[in-house]
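These notes are about the structure you will find just below.
A protein chain is absent from this complex, but the other protein chains hold their places.
By written order: A and B. Residues from 1 in each chain.
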Amino acid sequence: MIGFLLRRLLAMAATLLAVCALTFAVFYLLPSDPAAQFCGKDCSADRIQLVRQQLGLADPLVVQFWHYVTAVFAGRSYGTGPYAVQCHFPCFGYSFQSAQPVWDLMTDRLPTSVSLALGAAVLWLVLGVGAGVLSALRRGTWLDRTLMVGTIGIAALPVYFTAMILLYLVVTVAGILPYPRYIAFGEDPAGWVTNLILPWITLALLYAAIYARMTRNSVIETMAEPYVRTARAKGLREARVVGRHGLRPALTPVATMLGMDLGGLLAGALITESLFSLPGIGKLFADSLNKADQPVIMGITLLASFFIVSSNLVVDLVYAWIDPRARLS
Amino acid sequence: MTPHPLLEVRDLTVEFSTEEGPVRAVRGIDFTVERGRTLGIVGESGSGKSVTSLAVMGLHRGATVTGSARLDGTELVGAPDERLRTLRGRRMAMVFQDALTALHPYFTVGDQIAEAYREHFGGTRRAALARAVDVLGDVGIPEPARRADEYPHQFSGGMRQRAMIALALSCEPDLVIADEPTTALDVTVQAQVLELLMRLQQERGLGIVMITHDLGVIARVADDVLVMYGGSAAEQAPADTLFTTPRHPYTRGLLDSLPRLDAERGTELRSIPGSPPSLLAPPAGCAFHPRCPRHAARPDARCTGDRPPLRTVADGHRSACVHDEVTA
């Protein structure tokens, strides 16, 4: 188990390094003048010059990459002399436009994104897995057919549409909920829920539909496995056959997918956050796109990769914990 | 003991409904298994032999079963699920073909055996686990206490099949249905597993139904044999009789296709031409007639009319071939 963990951690580090290199390449090598890109839209020639010096663009590429990678772990300062800016550990870059380290900008927004992703995940798991299991166990009935037709339709709904319809019906017409804004859970748990419920539903509907279809297939496949037949041949109660022998393996791929989706959503709910103007990482990203604030775009790209890679690791570990066969290979 | 035979199957029929129409996988078969005896059911894929066993166990999901199957006098066909469930594993148990897929990959072998034991006898987890270790020892697994904590994929093929047998025997059933229990194993391991089954049968007076496509296995363990073809019985006889005087051309074909040590060098193994019949659109009359050498040599209207029933051709020997003359 220790060896397994070590190997996974090593693979994770390698992947992250590859991601770093690619990110570096995208932002430092592709643009004709990275300094101009980093400085933003309305930037005077003087400022571009200053940024160029602060970024150390005159250094050899390898040195630049070295600075860039070490900064994440040790922090760095951009430039020297009176114009030097300090970027502490963990340094994900420095936004010259807002004169703040990217890390600070991101950590401000993180609670919103985490709240959005986790809440939505709970919702879609309950709805999606519930519908999928029900559909599989009642295969061929009208309930199964209705659920499957419904999910295929819901999965095709553009999030923009779901979000706007919900806003229109619930907020504008019925007026039962306020227009969503982020309230910290610690401040007002009830307000946290009522303000986030619409974004949660918007995100969760899409995923719930996908999870329902996947769960259904997985459960149907597993229930046809010989070991489920063995469980019945042992004389176990049907509830135990389904619950212990059927659902556990059937839901393993669902858990895997959940890990990956959550990892992707922590920094990737761009559209939902934009539609509801929720101040999350995704909204920060979208706003930075409009302002062409490259250091923030780059920082978020790295952070998002980190979330995905580490959630892959968690998924692997959970997988090994659930399925003993995975521990060996 | 009781006057009833251990397992008495009469006119058992199993039908599936599929998208392409109804499929009769088993059509009216009869057999009896006594305590301490082994019935071999032999046939190719799709002959209905496995479906028969699953129907007896009540594991025929989605199929319609008619006829009768009595376990020690208790009717199984049409019995409520809950009644069947208490018999499954407890009075009749099953050994499946491929233990790697038939045992659950997520649970230890000991856990899986203990689970069955507790379902039927209750008691503590610890006691059930101790019982599991005992049975694992009974089936000849070395260091059973340690192996009980391992997962199926950590066992070798032969050991896994022994574990499967241990699982079947954990609740001291009267009847064991073994569906191709040795097909996935090496020849030497095959022999060991068969010997184990026979030893356990002698010790416990088990009735065994041995389902296989391998006449070699039948020759080794069976007392009586039922040859199935296309969902019906082709021939039924005591094992000795069947091997010495096979009556049905299908059985002869099967026997001819066996390699023999006393055959002359250079004799080619004969195979039965053609392929097994479609269950969806079975040939009219005798299901075997399209491949039958007798029919080819001497076409008979009775072969293509109704499906020929089993007829007694000698004492305890029944055949479904219309050409068979009653000899005794």
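FYI, contacts are C-beta pairs under 8 Å (C-beta built on N, C-alpha and C of every residue); 3 or more make two chains touch, one makes a residue touch a chain.
Everything below uses one rule, namely that contacts and distances are computed from a predicted model.
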item: Among "Peptide ABC transporter permease", "NADH-quinone oxidoreductase subunit I", "Ferredoxin-type protein NapG" or "Lrp/AsnC family transcriptional regulator", the UniProt name of the subunit that does not appear here; value: "Peptide ABC transporter permease"
item: Sole residue of B:Ala128, B:Leu279, B:Cys292 or B:Ala320 that reaches the chain not shown, by the stated touch rule; value: B:Leu279
item: Per the touch definition above, residue among A:Ala18, A:Leu61 or A:Ala74 touching the missing chain; value: A:Ala18
item: Identified contact with the non-displayed chain, of B:Val23, B:Val56 or B:Met210; value: B:Val23
item: Chain not shown: contacting residue from A:Met164, A:Leu177, A:Met257 or A:Leu317; value: A:Met164
item: Those residues of subunit A which, in the complete complex, touch the missing chain; value: 15, 18-19, 22-23, 26-27, 30-32, 37, 139-140, 144, 148, 152-153, 155-158, 160-161, 164, 167-168, 172, 216-217, 220-221, 223-226, 229, 264, 267-268, 270-271, 274-275, 285-286, 289-290, 292, 294, 297-298, 300-301, 304-305, 307-309, 312
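Please note the rule applied: only the chains that are shown with their structure count from here on.
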item: Computed distance of Cα centres, subunit B from subunit A, in Å; value: 53
item: Residues of subunit B touching subunit A in the complex; value: 57, 59, 81, 85-90, 93-94, 96, 98, 101-106, 115-116, 119-120, 151, 153, 167, 171
item: Of subunit A, residues touching subunit B in the complex; value: 225-227, 229-238, 240, 245, 248-249, 322-325, 328
